[in-house]
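First up is the structure itself, then whatever we jot down about it.
Missing here: one protein chain of the complex. Every other protein chain is in place.
And then chain A:
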């Protein structure tokens, strides 16, 4: 087993903490290596968010031993903290003991109704039980108070998409675009929902916005190509649609196809672009 590069590992874990990416296998592996190889003392004050991160990742991959160890260390330091209790609740959730988790969250919310993290866990519990409409209404109530919480809007959008309520999911994405206007991903998702709903001109505009924010974004270029084709088929085209389609095709060929070394893939893409 190679020696663990502690500096690189702790930097990587910090980046995962900041972005919130769900790379649980990697995080659980790094966390267990750091603890097992005895590097935990080197983390000093960073060790408490490290344990929190390790618990979530460990529960996600089913490594209950690691989760228990981290929870024990956290309990020893923070004996009466609602954050640690929340982690205990999450551990019950992962085991499947939903009633026990519910009891813990109820107790915390009785003490402090405005505890944001635990309110979110309540909603996640409803999702876990399969009560999608209750989860949606709880989340909507939560968003009435905290309307600038981007994460909650993302979750609501996913819930609406899972029940095929595309207009409402589009509304969530509009809120996200208002909150984070420079993020190309919301425009991309919005464009794809508009395409699904059949509003090709709006989808085209949004795909162009993605390219504006992130040059040569492959998915957006495919989107432009498809939208332009649909608009030309419907006969609603104006002067720019043809030009956009050609531009998109040319850029896809330039970026993806010419960089690809496998000839059969190049052939497939070229055929698709001339037909679609």
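What we mean here is this: a residue touches a chain if its C-beta (ideal position, glycine included) is under 8 Å from a C-beta of that chain, and two chains touch if they have at least 3 such contacts; residues count from 1.
The criterion applied here is as follows: contacts and distances are computed from a predicted model.
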item: From "Membrane magnesium transporter", "Histidine-containing phosphotransfer protein", "Vacuolar fusion protein MON1 homolog" or "Peptidase S26 domain-containing protein", the hidden chain's UniProt protein name; value: "Membrane magnesium transporter"
item: Sole contact to the chain not displayed, among A:70, A:123 or A:273; value: A:123
item: Of A:75, A:132 or A:214, the residue in touch with the unshown chain; value: A:214
item: Residues belonging to chain A that touch the chain removed from view; value: 1, 19-25, 28-29, 56, 59-63, 90, 93-94, 96, 117, 120-121, 123-124, 127-128, 151-152, 154-155, 158, 182-185, 189, 213-215
